[in-house]
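Note that one protein chain is taken out, while the other chains of the complex remain in position.
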Amino acid sequence: MAEHPQGQPPAITREEVAHLAHLARIDLTDGELDQLAPQLAGILEAVASVSKVAADDIPPMSHAVPLTNVFRPDELRPGLTAEEALACAPEAEEQRFKVPRILGEEA
Amino acid sequence: MATDLIRMTAADLAELLALGKATSVEITQAHLDRIAAVDDDVHAFLHVDADGALQAARESDARRAAGEAASALDGVPIAVKDVLATRGLPTTCGSRILQGWVPPYDATVVARLRAAGLPILGKTNMDEFAMGSSTEHSAFGPSRNPWDLERIPGGSGGGSSAAVAAYEAPLAIGTDTGGSIRQPAAVTGTIGVKPTYGGVSRYGLVALASSLDQAGPCTRSLLDAAMLHEVIGGHDPLDSTSIDQALPALVEATHEGSLRGVRVGVVRELGGEGYQAGVRARFDDSVALMVEAGAEVVEVSCPHFEYGLGAYYLILPSEASSNLAKFDAMRYGLRVLPDGIEAPSAEQVMTATREMGFGAEVKRRIILGTYALSSGYYDAYYGQAQKVRTLISRDFASAFEQVDVLVSPTAPTTAFKIGEKLDDPIAMYLNDIATIPANLAGVPGVSVPNGLADEDGLPSGLQILAPATADDRLYRVGAAVESLLDASWGGPLLAKAPALGGQA
Partner (left out) sequence: MSTTQTLMSYDEAMAAFDPVLGLEVHVELNTVSKMFCGCSTTFGAEPNTQVCPVCLGLPGALPALNGDAVRAAIRIGLALNCSIADWCRFARKNYFYPDMPKNFQTSQYDEPIAFDGWTEVTVLDEEGDGDVYRIGIERAHMEEDTGKSLHVGGSTGRIHGADYSLLDYNRAGVPLIEIVTKPVEGTGARAPEVARAYVGHLREMLLALGVSDVRMEQGSLRCDVNLSLRPDPSAPLGTRSETKNVNSLRSVERAVRFEVSRQAALLSAGEKVVQETRHWHEDTGETTSGRSKEQAEDYRYFPEPDLVPIAPSREWVEELRSALPEPPAVRRGRLQEEWGFSDLEMRDTVGAGALTLVEQTVAAGSSPQAARKWWLSELARRANERGVELVDLPVSPEQVAQVQQLVDDRRVNDKLARQVLDGVLAGEGSPEQVVADRGLEVVSDDSALGAAVDRAIEANPEVAEKIRGGKQAAAGALIGAVMKEMRGQADAGRVRELILEKLS
């Protein structure tokens, strides 16, 4: 995806939305694609001010509380039985989750 | 008698139980009856577990009879927002994609409620995956405001607040990511607390925005909220982001009473234009009340708060787009086979399921979040938004050097009509404008009902914010304000709400 030019409001196209929908594995209808592009463009414009306000020397904050080094001891803890794990499976076979044929490759 | 029971606060019910003047079964049944009477109108609940609640009530009564109460709130029933995993009870998060999912485990908050002996009445309605400010985005229909059934009860936790406001439960658990406990509290005339981030375990809280979500109490009094907060709060080794520090004494703080000498900061950026006149008026009254009671009130400026909405609506969709990827029809939840394809692949089933299973707002935010994180855009959007959080945190930090607490109106408007803001996502997002900064910085906040707006007679809320980990300060100041306000009204504000369901 190309970078958008400096200073211009993001014009998010229908094609870009379709690509994003593929990345997010949502089979959007044509109607939704038509609707989403301008809606998202509007939201992005509303939030655009965010990209200008913070100088380079401001560190990003991903946690409200500055914790570090939270470790768990290497010990066993009871988990679920296979029955519990598979209880809500849409389909199961041989104590495994049954899923339709996978087309893609493992990463 | 039953009617009286449902009007009582949790603290009063707890006292009755302790004195043996009522049983948990009586109390729980009274609330189940109330739910049966009014919930067709209010639609606070997605699932009511009468059997489970009464069973827990019986066990509570047995404990009390043996002199072994599990906690002060043992036997007081509670409703739980449907975003928390409850073992054996359906958990939908207000979404079709989780319709029928019954978790095999309890969220830590739920486990603590059970261990403390609170019977769980059921699961409350919410905007789908907590995305919304009105509960209109629930896949199962909106909840309605007990003050006016044509109006929204707030969101995303509208169900919990409506249940409490409608006397269907004395207590409820909500979750707050951008105001989803506080804003519903404000528009329903009840109390809602967002604890310090990390103060209450998120294990079992279906994640929306991991760095912003917190579970908290929805109640009709600050004392009730403090009692509930003490049950659910505290470190959890299953949640790596939970604070490893003892909770301050919250119940004790509610008894401390005085506002004399408390330094209060009115946030310039959270008020003024964009806030409904009646809401502003009640806020000004609240401030005057505090001054009269001896508080030192000053105006403070938090200049970066105006970027909060933008940062929030970048961070939340980004984290949510990743958190919601697990809903793919492979292991649980909805599975939709696409039309017209004979042997669909896993990928086709995933995309068809997510298309059918997610509502419009959820899809909108997932796409937005995917965009904000995608290569080439990360720095400009998500990366920058995380920097704005730092700036907002610094604004709070410097404000709290000058004052003990900050105040603002909780929400810019009173409850709007169902359907009024549905077509304009941005208008909907603006409901969170005053509550969002606290989530971005992780500081705790409470909404206390502070009166009815003149133009529509609907409740508004006063938001009080305190520094991170100073949750006790919220309760101390909040309870003092609550006392003054209740005294001015001759009782709780909620008593002015119109009767529901023909029952007084």
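Going in written order, the chains are labelled A and B, and every chain counts its residues from 1.
Here is the rule we use: a residue touches a chain if its C-beta (ideal position, glycine included) is under 8 Å from a C-beta of that chain, and two chains touch if they have at least 3 such contacts.
Since the model is a prediction, treat every value here as computed from it, not as a measurement.
Shown as candidates are B:S156, B:S286 or B:S318; the residue that touches the absent chain is B:S318. When you scan B:D328, B:E355 or B:D404 for touch with the missing chain, the hit is B:D328. Annotation for chain B: contacts to the undisplayed chain at residues 84-85, 91, 93, 98, 101, 103-105, 107, 202-207, 209-211, 237-241, 318-319, 321-322, 325-328, 330-332, 343, 346-347, 350, 370, 373-375, 378, 382. Residues 1, 23, 25, 62-63, 67-82, 85-86, 93-102, 104-107 of chain A touch the missing chain (whole complex, contact as defined above).
Simple rule for what comes next: only the chains that are shown with their structure count from here on.
Averaging Cα coordinates per chain places chain A and chain B 24 Å apart. Note for the complex: chain A touches chain B at residues 1-3, 12, 16-17, 20-21, 23-29, 32, 36, 39-40, 42-44, 46-51, 53-54, 58-65, 67, 70, 72, 80, 84-85, 87-91, 97, 99-104.
On the chain B side of its complex with chain A, the touching residues are 100-102, 104-105, 196-198, 211, 237, 240-241, 243-244, 304, 307, 309-311, 313-314, 321, 325, 328-333, 335, 338, 343-352, 354-355, 358, 360, 363-364, 366-368, 370-371, 374-377, 380-381, 383-391, 393, 425-426, 429, 441-443, 468.
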